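In this view, the complex is presented without one of its protein chains, the others remaining in place.
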Amino acid sequence: MKAFLGFVRKETLHLLRDRQTLAILLLLPLIQVLIFGFAVRTDVRKIPIAVVDPTPDIATLELRDRLAASERFHVVGVASSSQNLETQFRAGSIRQALVLPSEVERRLGRGDSLLIQLLTDGSDPNTGGIMQGYATAVIHRWYGDAAPAQDGLRIEPTSRLRYNPTLESSHLFVPGLVAFVLTIMSAMMTAISITREKETGTMEMLLVSPIRPAAIVVGKVIPYIVLGFSGVILVLIAARVVFQVPLRGSLTLLLAECGLYIITALALGIVISTKAPTQRTAMIFALAGLMMPTMLLSGFIFPLDSLPGWLQAISFMVPARWFLVVVRGIMIKGAGLATLWQETLVLLGMTAFFLLVGSRKLAIRLS
Amino acid sequence: MSTYAIDAHELTRRFGQFTAVDAITFHVEQGEVFGFLGANGAGKTTAMRMLIGLLVPTSGSATVAGYDISTQAEQVRRRIGYMSQRFSLYEDLTVQENITLYGGIYGVSDRDITTRTGGILARIGLEHAGNELVREIPLGWKQQLAFCVALLHRPGVVFLDEPTGGVDPITRRRFWELIYETAAQGTSVLVTTHYLDEAEYCNRISIMVDGAIAAMGVPSAVRNQFGAATLDDVFLRLTRPGAGV
Partner (left out) sequence: MRTILFLVRKEFLQIFRDHTTVAQIFMIPVVQLLVLSNAATFDLKQTRLLVVDEDRTTVSAGLVQRLEGGRQFRVVRQAPSDQVAEQALLDRDVTAVLHIPRHFEEDLVQHRRAKVQLILNAEEGSAAGIIQSNATTILSDYARELSATLPAGRRSFTGTMRPAPLDLRTQRWFNPTRNYKHYMVPALLVALTTIIGLLLTAQNITREYELGTLEQLNVTPMTKLQFIAAKLIPFWLLSLVIFTIGLTIGKLVFGIPMRGNLVLVYLALMVYLIVVLGLGLWISTITRTQQQAMFVAFFVILIFLLMGGLFTPLDSMPDWAQAVAEANPVKHFVFIMRSVLVKGAGLETVGTTILGLAAAGLAVLMLAVRRYRKYAA
């Protein structure tokens, strides 16, 4: 035990002395959350749209006004013919075009059919669908008001967006960033620091010492747990103060879950380090191997509901997927352990599994 | 243009407040084996790094193989060989591949690379290990290989930074034979070492203490100058002035 404590002390000193790495570890997550929390928005805004209006009148002006007034649209230009639309689409200067017929006002009055074309750049089907939905809604509302009273039935839905009524991007994105950055940083840290010892041969020195291999790994990891946890606290403060992300649930629970997750990610790093002979392979595993799956299979950017069934099953293997549900649950929805116990259990299980695999590999290496 | 292989004048290097090398002046003749002695941190390696162009001097000047180290660094690089303290061939390449690589970098022709590779392998008894990864061969051979690679392009001056660290006495012996052979062919050798018995093999030595040259000359002369029986005694007296004989 004394030897072990001495070892932890050595590792801590090691880390404290390396100021540059220390600063990076502590500040990088914070900086990333600040930058990307501000920069990246998952909602669609300021869609560049062109309007083709051959004969402007009161009705079409009203429609144009409504588009211009909306945050979602940015009317790039109004033309009298649809000649140049194709080029504009191709160059990317517009992403939507609304082609109105002539004499809209007269048609409305007469009861003639009103053919309106809505062209959407569908090359990004994701935003394409959203853009089309927004524009359709504006046109329908305009038509409802502009056309004379209708005879048809109407079912009017009122919508309530629970947990994030304004659909504020940062409230969704910041908890996701926390999960994402924490995964990569923690896994990468341990994986690289252990393989580094293996590469430089200092690991052999430790392995012949009376300290058990598992204890060596724990000793190496403890300073990173403390450091990772400090980083999380900084990030959470930033989320609260800078982005006003709500914290509706229990702070204690949130911190405990973060602590658990740091250990999960570090344990994953240990597993990587047992498989990787060099720092290079360790870092390709940790970065190239984890980054995209964590980004795309965790609900960080794309909703989990949009994954096909088999991919949902694969996403169950991504630790960040579970942690993200927990963080968003606690912060945004105010959920407690009664709701999140399953996810917590999965994370605990994963951690135990990683630690088991990691320590068994180490034992094999020794014999 | 200096006719000496190495001609250093008041060469100085400071790191912040710390003076690692303090105005050293010395020269090395053509074909001479010159030993650089000193305790750890005495400034041997720093001095050597300035001479081979890895470190810019704070002040002072030096020529190597007739070229100024500050203004003609590329000319110097063409004419020197270097073997660093740390083994620095590629462990994940074979013996042959390492030789070919450095031959290519120094512009040795393909035919010369082939003949010299054979020569090197025969010289250090690695004929059958040409296709083995450097990682797999014993340390003593690695060091000899590194030395030969440093000589591949027939440099006028070769710098050896503690070449015999960690090798067994027999290999050390063999290593010094290689050094003599090299010097006999006219190449000057600057070698740093901890082993004072090795210093006796050098034509001339200098002992560095705290960045300055405390003694210099033929080994026997240095011994006589301090009235000591062995270089060990000289060394102890210089590095620990309190310890009388």
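Labels for the chains are A and B, by order of writing; each one numbers its residues from 1.
Note that a residue touches a chain if its C-beta (ideal position, glycine included) is under 8 Å from a C-beta of that chain, and two chains touch if they have at least 3 such contacts.
Remember, predicted model here, so these are calculated numbers, not experimental data.
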Options A:Thr12, A:Asn84 or A:Asn164, residue touching the unrepresented chain: A:Asn164
Residue among A:Val8, A:Leu61, A:Leu253 or A:Met291 that touches the chain left out of view: A:Met291
Selected residue (touches chain absent from view) among A:Ser80, A:Ser123 or A:Thr202: A:Ser123
Where the unshown chain meets chain A, residue by residue: 20-21, 24, 28, 31-32, 35-36, 38-48, 74, 89-92, 95, 107-108, 110-130, 132-133, 136-137, 139-140, 143, 147-165, 167, 169, 172, 184-185, 188, 192-193, 196, 276-281, 283-285, 287-289, 291-293, 295-297, 299, 301-309, 311, 314-315, 325, 328-329, 332-333, 335, 339
Chain not shown, touching residues in chain B: 49, 52-56, 73-74, 77-78, 80, 82, 84, 86-93, 97, 100-107, 133
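Keep this in mind: only the chains that are shown with their structure count from here on.
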Computed distance of Cα centres, chain B from chain A, in Å: 56
